[in-house]
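Apart from one protein chain that is not included, each protein chain of the complex appears where it belongs.
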Amino acid sequence: MTTFLDNIFNGLALGAVYALVALGFVIIFKASGVMNFAHGSLLLLGGYLTAVFHDDLGFAGALAVAVLVTAAVAGAMDRFLLHAGGTDPHTAHVQTIVTIGVDIVILTDLSRRIGGDLLSLGDPWGDSVSGLGPVTVADSRIAAIVVSTVVIAGVFALFRYTSWGLSLRASAEDVEAAALMGVRLVRIRTLAWCLAGALAALAAVFLAAFPAPGLERTTGQIALKAFPAAILGGMASPPGALAGSLLIGLTEALVAGYQSDLHILGEGFGDVAPYAVMVLVLLVRPTGLFGGKAAVRV
Amino acid sequence: MKSSHHTHHTPRAMRTTSLLAAAVAALLLAGTGCSSKADSSGSAGEGADGVKTGPGVTDKTIKLGALTDLTGPYATLGKSIVQAQQMWADEVNARGGICDRRVEIVVKDHGYDVQKAVTAYADISSDVVALPQVIGSPVMAALLDDIERDKVLTFPQAWAASLLDRDSVQVLGTTYDIDMIAAVDFLTRTKGLDKGDTIGHVYFEGDYGANALEGSKWAAKKAGLKVAGQKIKATDTDLSAQVSALRKEGVKAILISAGPAQTASLVGVAASRGLKVPVVSSAPGYAPQLMKTPAAPALAALLNVVSAAPAVSSDLAGVRKMVASYKKKYPGSLIDSGVLSGYNAAQLMGTDLKRACENGSLAREDVVKAHRSQSNVDVGLGTAQNFSDKAQPANTSTYVHKPDAKAVGAAVNVEDAHTAPGVKEYLASRTS
Partner (left out) sequence: MSERLSRARAVRLGWTFAAVVVLCALPFYLDAFWLRIGLFSMAAAVGAVGLGLLSGTAGQLSLGHAFFLAVGAYGYVWLAGEPGPGLPTALAAVLAVLLAGVAGGLFSPVAGRVRGVYLGVATLALVFLGHHVLLTADSVTGGFNGRSVPPLEVGGFSFSADSELSLLGVPFGAEERLWYLGLALFAITWFTARGLLRGRPGRALVALRDSETAAAVMGVDVSRYRSAAFVVSSMYAGLAGVMLALAFRRVVPDYFGLVLSVDYLAMIVIGGLGSVAGATAGAVFVTALPLLMTRYADQLPLVAAPGTTDGAVGPTEAARYLYGAAIVLILLFAPDGLHGLVRRLRARLRSRRTAPPPADAASPSQPPASAVRAKEPTP
């Protein structure tokens, strides 16, 4: 039973962090139709900046700088590199490939700077743990769940109650109609990218904190796990991203936790299990759990 | 599908096509007359000093190749090895070179990309006599057949038993399975493990992990222990789920054959969850950088490392001399096990080349022959190597280290080199 609770908690904590990344994906996709392949390097950038500045500015100061800079970089990327084809949704696939180019450049540079080091982000939790009933949980994980919940709730509120959120949702529904109604598409889009960048920088803190040993050059690859999470929930649905992330986190933790009982699937299945779950879900619901049926226009 | 294109071809078009083909052939015949590739019947020959030469060897130079990773996941290891081997080449050249020829190392960085590595090999293979460094198991796997065919003596920086039994490829020191047999022996001998106990083994997917697991399973069976395996990927750096699973199995000790980040996470999580059991890692699972992470106290308390090489902080005269010159040549560079391993490989390559020179030929196949004729080479950096049986590891004895933040390379020797009981039996059982 303890093991089961352990696994459940591991899964939830993992899922909460994936949710920050997946939410960024979804916001970008909703705003611009682009699949952001550079999300992993944005995440790494946020983590790296926190690691570099925490000695001088303290953890909170460094994190604030990292979040702001990463948001600015993401916004600049959208403004200067992705607007070449205008906001025409038909150019989204070209912009998707541009993000690959940007990813290569940022990742190369950060890898060169990080080298083989394991950078500490100076987070306040260290390796302390707390007992919750029968299970022992790392404080950083509790923090991850709390912070993710608060931030995600905040993003939902932004979506629902601000004019930006309304415009974003309107333009995601129908670009032309939104433009006719006076929605300033470019600004909406760039703000969405900034928000996604900020979320990625925040996620980096929890991905590099204990139980992980620190920030590595490969930390950004975790963004790949957010792909199935975002898809599972439905690419256009932020609540879906949350649900999908939790499902992916739980699947991964449970399959890894019970690896010895799942021999038939081959060892190490935990890492690919999220994808298997995703394909099964898509077979039943082709637009994800929370994705609505797309209206057909002729 | 194809016919749809050809149906509207008129006889005239067909005539043009055949004319085209004839013209192509004619042009080819004319053009290749001046091809530089024609009648270059290999560079095999005899030097002015009577030593037979081959690819990579001239009267003045001996060229060695390194297919390394300076920009990928093993960048730290790659850098240490490249610098250590360059240091060796400079030292050798200062003493007049080998066989009166200067030694040059051609370094190619593949960044752990198989396609880049294969292309880089095609690029340098005709210009080098041997490869004292190849990093990356998938790279090595992709090149195995080519290396065998070209008879390029190669020292991979990987220690899987699957690399044994090839004439031109030499695994230096012990293989991963032997290290893990020694690890199990260390646990039962010093940590009080007993019959019926369970040990966990966390291992990477791929050759490294599989080979290590083979060793631990064999040794555990002999000792009456059970092994609970946990396979992970290189991208897993949070091992909470694995620790939960191992705790459920009630393990009394844990073996880990992964990377440094995984070792740090495993030991840190286990300690924080009260699973305070001894942990023994394979050599690639530890790096000095770990002692700067929050997991450092737990690592110092729980971890040991099994390795075919001594710790860089060892008292061996050869190792101390190497550390001193490395510090002088590359001030500020970290001294880790990669430095020792690269320097050791280069030294051994040097003795092979010298032997080949004495035998009168630096042609590739003769370098391999010279290499296989050496059964007891000791370059003063650990234990002696025996290269005469390609099916067996070059050595069977291992050291045990433990982390120490203050020591050079952040590790110190705990046990000196010795062959664990059972290793001989294991090797015999494997070859039969």
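The letters A and B name the chains in turn, as written, and every chain counts its residues from 1.
One rule holds for everything that comes next: a residue touches a chain if its C-beta (ideal position, glycine included) is under 8 Å from a C-beta of that chain, and two chains touch if they have at least 3 such contacts.
Predicted model only: the values in this text are computed from it and were never measured.
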Answer key for B:78, B:173 or B:350 versus the chain not shown reads B:78
Among the options B:115, B:373 or B:429, the absent chain makes contact with B:115
Out of B:47, B:97 or B:206, only one touches the absent chain, namely B:206
Missing-chain contacts on chain B, rising order, are 1-2, 4-5, 16, 20, 23-24, 27-29, 31-33, 35-39, 68, 70-71, 78-79, 82-83, 86, 107-111, 114-116, 118-120, 122-123, 125-126, 137-138, 141-146, 149, 162, 205-207, 210, 330, 332-333
Note that chain A touches the absent chain at residues 29, 35, 37, 81, 84-86, 88, 90-91, 93-98, 100-105, 108-109, 112, 224, 227-228, 230-231, 235, 266-269, 271-272, 275-276, 278-279, 282-283, 286-288, 291, 294, 296-298
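The rule is simple: only the chains that are shown with their structure count from here on.
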Expressed in whole Å, how far the mean CA point of chain A lies from that of chain B is 36
In their shared complex, chain B is touched by residues of chain A numbered 3, 6-7, 10, 13-14, 108, 111-112, 115-118, 120, 126-129, 136, 138, 141, 210-214, 216-219, 221-222, 252-253, 256-260, 267-268, 270-271
Within the complex, chain A is touched by chain B residues 71, 73, 75-77, 79, 205, 228-242, 244-245, 247-249, 260-261, 264-265, 268-269, 271-274, 287, 289-290, 292-295, 298
